[in-house]
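The complex appears here minus one protein chain, its other protein chains still in place.
What follows is subunit A.
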Amino acid sequence: MAKIEVSMAGNLWKLLKQEGDEVQAGEEVAILESMKMEIPVEAESGGAIKAVLKAEGEFVDEGEALFELE
């Protein structure tokens, strides 16, 4: 099952997609805040979002998944 993971640790500032949304490969799906900078998180592959795994304001570690795709 495909997941959208973050490549850098940080605070999950904004989720730009929700359950049921279709995403394209390369599309911005969330914004992380790390070292006082906004870092966009992009989907590596496209698909429909089956589950949102993290909430805004949560701290996420490198490699953790934000979304599960169908």
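One rule holds for everything that comes next: contacts are C-beta pairs under 8 Å (C-beta built on N, C-alpha and C of every residue); 3 or more make two chains touch, one makes a residue touch a chain; residues count from 1.
Note that contacts and distances are computed from a predicted model.
Trainee: Any idea which of "biotin carboxylase", "Zinc protease", "ABC transporter ATP-binding protein" or "Phosphate transport system permease protein" UniProt assigns to the chain that's been left out?
Mentor: UniProt protein name of the non-displayed chain: "biotin carboxylase".
Trainee: Of the residues listed, A:A2, A:L15 or A:I39, which one is in contact with the missing chain?
Mentor: Counting the whole complex, the residue in contact with the absent chain is A:I39.
Trainee: Would you write out the residues of subunit A that touch the absent chain, in ascending order?
Mentor: 8-11, 13-14, 34-37, 39, 59
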